[in-house]
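Of the protein chains in this complex, one is absent; all others appear in place.
For chain A:
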Amino acid sequence: MRGKKRLTDRWAPTPKVMGVPWLVVLLGLHCAGIYLFTRGFLLTRTELSASSLPSDLHLSPCSSSSSDDPDPAPHHLHPSRPGWTRPTVDRILILIVDALRFDFVAPSTFFQEKKPWMDRLSLLQHLASTQPNSSRIFKAIADPPTTSLQRLKALTTGGLPTFIDVGNSFGAPAIKEDNWLHQLVKNGRRVVMMGDDTWTQLFPEHFNESYPYPSFNVKDLDTVDNGVVQHLEPWLHREDWDVLIGHFLGVDHAGHIYGVDSLPMIQKLEQINAIIQNVTDVMKSQKHLENTMLIVMGDHAQTLNGDHGGGTSEEVETCLFAWMPRSLPSSISSIFDQSTCSLDLNGGNICTSTMQQLDFAVSISALLGIPFPFGSIGRVNPELYALSPGSWDPQWHLTAFCEDSRSDLETWKHNYAHVLCINSWQVKRYIDSYSATSVMGFPTDDLRHITDLYNKAQSSWSGSKNSPCMPENGTINGFSNFLLSFAALARSAWTEFDLKLMGVGLGIIIISIICHILVFVRVHSQSNVYGNKTEKSSDHLQISVAFFLVAVRAVSFLSNSYILAEGRVANFLLASTAIASTRSSLVYGKFKKHDLVFLILIIFIRFGIEMGMTKQAVTNPFLKYDSGSDFDSKWLPSLFQGHDFATLFSEVSPMIFLFLLAFVSYKIITCIVDASGIKWIVTIGAMLSYALIVTFWLSERSFAPRMVYGIGFGLLVLNFVIRSTGILERGDALQRLRNLALVMVAAWIPTILILLGKQGPFAVLVCVFAGWSIISSKNKGLLDDCKMDPISVMQWSLLAICLFYQTGHWCTFDGLRYGAAFIGFDEFKIVRQAILLFIDTFGISHILPIFSLPFLVVLPASSSSKKRDKTVIFLNLTQVYLLYGLITAITTTLTILCVAIQRRHLMVWGLFAPKYVFDAIGLLLTDVLICISALFYC
């Protein structure tokens, strides 16, 4: 009925397409579904607001002896300070080296091969090998997500921060949970911080003095480090501090910009080595620092590319080095795990241990003698605890008759068992309170098992307390067993998925898909009123082929391997469609050049994707000097390795591609736009932008990118003016649509180009030619060349995915090309940089393909001689947009489903969750862009 009515008003001045309100409804449904699912999926851990109090200790079974036998010999260090355990060190100096890999610190003899970045922190190795009784290198295993903010939160609270916080990383909210900084401040200790300003954002009121430096400017390797150096030494000579935190960012930034295997990285490591050398010299000479523990540690590690965020061993295996100026009893060696020892470069023996980063918070609290953070679930690390001299002193409640017969080691064990008892009691208290307040606690069976372990350990403790000369091994093992089991349980079962919300969200999205299909079918049947009905069968075949491909792609997300290889899978499918279309042109006996061009382009795309994947895995030696020049500087020079020609080529080839692109754009503009005024404006705008891009590459001047953004914005405004004033209304609908679409694309290309860096021209050229091939291979042999071809739309969407991966992006947060956010701007402003990063990430894979979709309808139609009426064109355009949206929606739905199914998968935070976030944002962006395009073009 509606179709009939439409026939009558086909010459109405502004034909309305019924799809637009529906598109908005779909957008709303997607928003609601994704919002609910995200609430259910990423809301994970209930943060408890309670915090530990010094007076809580009398509740624990561990302190009974001390309560009826008040401390006979108050500790000489801090007699007045309340705490749960006795402080064992005076001060702690924590130097955090962001993104410190384990192999930066451990001697190269630990690894199969000596790499240039190894053995640069020679001082730490020297200390570890010459003073084995007062220093130790630990391999500290962090928990994913390995982003700085999450790690700092984990280091201070002793908990397992979850994925949702990654989203807060830009906003850096203050930590609300109990943590050792909070405990320090409450118990009258003085904390000084210098370095990364994330600390002051996390702890706005905790520091007596702080010297924060901006952390977001990745290109800046020195400001933060120099700031720390400037303030560190004066503070070392002062006595009015208890904990000093220095956070160096240079290593992290050098990794992000240049990769691990680079000269700046080595220089940074050597600088850090010199700083630590200086610090240890001061510590040896100053009397007040005699009982100070120096901790040099990483918050997380990094891959060879300098990326971090995931859960691979390269990213989680960071390092912790602890050193005391005072030497300790030699029996300490029996506490240390001697299993991983090796000769260092100078022939000395060097040993390392392994610890969980989770244990750091509680270990620090035990060393400083403050109440353990309420939410900490770690275990006081025996080796770190043994490094403090105080842990070897006889405890206050030790009965006198046993004291003489005890060796150092037994005293230590007794002290440690006492600390572990409090530790276990605190964790148990947390478990109980968590189970009571949280809607979904831990599984009852596991909880019962944990409680059993706790009770067993406690009874062993009470037994040993009654006869204090008994060896403590059983007790220590019992407590350790309990704590380790609980940490394992927490790791496996922590993420508290709200299945109900997830289900509702998924349901809404599935409903939206059904609506989508219904709308699509309706528009499709409406367009069939105009079309040739005899071709219905081939039409159905094409739609089913397209949906078969969508289904293959979507189902592939069930496996983590396919998500990792998504770019290759998309390329495989795109190549399959290209081969099939070549085959069908052969069937009709006419082999066309665009088929061959398309196949060759796919080979280029394929190599680009593979290069992107290798960047993800290992650093390529040719990628050092420019984070933007991913593609060309990567695989082209590797063919001519070791020649000056290679560098020259990688410098020059982007220029050549850019000139080629300029030529092609000129051709396209003159060929497509027919209104001469607009044609000139667009041509001048494009050429000026290209010239500015070249200027930027040659001179690195920041005015050029800004002007490029300005020109792009100007063209957009012009386009809206054209659209709203109706300058083009005189021409027919096809021409109008062509002009609008071209100006739109021309407005976006230079911005995307400059953000993509030197790989940009090649990627955009590939995009243009591949688009051209898809358009010209469309609907081969069919008579009705204006009809929507589902396979072309499918190819368009596969091409968009391929371009995403080809341009060096991938679906993880460390895959974001942060360098792009600073093109044209040096200082950091959150909104501006976020917009640039967003355009860089989604520009070539979402914005460009969606805005250029009209060409898929318009160009074949205008090449035919047949006169088209407006309504048919707009119906086809709506169909194309609906189908494109449907393809994206279906794949995203499957991603969501797979994430829901795989929510207990090992890689859920490393792989599935980032994929989900990227796909969800991609879907919403696609919907928004489709709505804009539908409103704009129709």
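We take it that a contact is a pair of C-beta atoms (placed from the backbone, for glycine too) under 8 Å apart; a residue touches a chain by one contact, two chains touch by 3 or more; residues count from 1.
As a working rule, contacts and distances are computed from a predicted model.
A chain of the complex is left out here; the name its UniProt entry carries, from "Succinate--CoA ligase [GDP-forming] subunit beta, mitochondrial", "Two-component response regulator", "Phosphatidylinositol-glycan biosynthesis class F protein" or "PITH domain-containing protein", is "Phosphatidylinositol-glycan biosynthesis class F protein". In the complete complex, the residue from A:His540, A:Arg583 or A:Arg701 that touches the missing chain is A:Arg583. Contact with the chain not shown here comes from a single listed residue; of A:Thr146, A:Thr318 or A:Asn571, that residue is A:Asn571. One chain of the complex is left out; on chain A, the residues touching it are 559-562, 564-565, 568-569, 571-572, 575-576, 578-579, 583, 586-587, 589, 599, 602-603, 606.
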